[in-house]
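One protein chain omitted, others in place.
The block that comes next holds subunit A.
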Amino acid sequence: MAEIDIRRVGKTYGKTVIMQGVDLTIRSGEFLVILGPSGCGKSSLLRMIAGLEEISSGEITIAGQAVNHLEPRERGCAMVFQNYALYPHMTVAENIGYALKVAGVAKAQRLARVTDVAQSVGLSEFLDRRPGQLSGGQRQRVAMARAIIREPKVFLFDEPLSNLDAKLRVQMRHEIRRIHNRIGATSVFVTHDQHEGMTLADRLVVMNKGTIEQIGTPEDIYERPASTYVAGFIGSPAMNLLPGRLSDDRRAVVLESGPRIDLPGPATGLNPGALVQMGFRPEKASLTAPGRGTIEARFDFVEELGAGRVYHLRIEDIPVSLHSEAKMKLAEGASIGLDLGHQNLHLFDGQTGRRVPLSVEMPQLAPTA
């Protein structure tokens, strides 16, 4: 158990700056997920915590101790890699017990620990096999066991599930969460899969091009995305964004296409007439008869999901999507009404992309900050 404090950390490769001024405190024992698209610097951040990558600027402390100049083995972290990185010439038992062997633990004791840990991840029958003779899921378990056996203060995961098929991925996800709950070590999990992130995380960090876009609980991030970037990244399908201007009384948005849409509260932070983006979640809006909703749209096509459908529509020329369980037969180009759900509207600054708080939100924001 250890708190990890990341203070103004930056990373440069040669002259390229890939990360700048990252501030993040990871609480002791929490499961933190770092989410972001490919190349945003998730792995780099994780590897700086692990000690595999030099920290170019700033400071990282683990359990109060600055680790900038400590070797990986001195930091008390264990890591699970994307490609498992098992030693191909060692048996499963040797793979799991290698860290103990290096640490000089006596053979009998080592064997006992290996047997224990192998049992806890369901590998007992495979101890004599080589990694090459295991399935992907079993290899993943070996990698987990290898990390668990060291009883680390910190668990680091770099997209450990991305090489597994969908079903196994869900299964391993649950297993990782179960192990975390049992051991209680601080876990940092890197992924670009939002489902993985949302389901595993106590708190979620959304990264974008080497900076942190938002930190919060999965619920926070879904309900109150801090920027259009986060809004567009979380949720599937992503949040719909419509460009417009703030009305004179700041209580509505006048869309470029003409209609005026009332906001749940006044946007006090912006000037009247400011450029804004109005967002609504596909699953929070609903279809109505033409002329009866907040806004008119035209039908494009529909995707069947089994549990519901995704309707693809156009508001003027802007494509939007809508998730609904209603089964409707619509002809292409047919006109239809959209009820946006007044309470579920989000407002973003049209210039900076940051969220604009609507005053009714204020009491909600306080406890999560």
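Just so it is clear, a residue touches a chain if its C-beta (ideal position, glycine included) is under 8 Å from a C-beta of that chain, and two chains touch if they have at least 3 such contacts; residues count from 1.
Following the convention adopted for this analysis, contacts and distances are computed from a predicted model.
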| item | value |
| --- | --- |
| Undisplayed chain, where the name is taken from the UniProt record, one of "Carbohydrate ABC transporter membrane protein 2 (CUT1 family)", "Serine/threonine-protein kinase", "Rod shape-determining protein MreD" or "sn-glycerol-3-phosphate transport system permease protein UgpE" | "sn-glycerol-3-phosphate transport system permease protein UgpE" |
| Identified contact with the non-displayed chain, of A:66, A:103, A:305 or A:328 | A:103 |
| Residue among A:2, A:35 or A:50 touching the omitted chain | A:50 |
| Given A:42, A:146, A:250 or A:281, the one touching the chain that is not displayed | A:146 |
| Option touching the unshown chain, where A:64, A:132 or A:333 are the choices | A:132 |
| Subunit A residues that touch the omitted chain in the full complex | 50-52, 71-73, 77-79, 81-89, 98-99, 102-103, 130-133, 146, 150 |
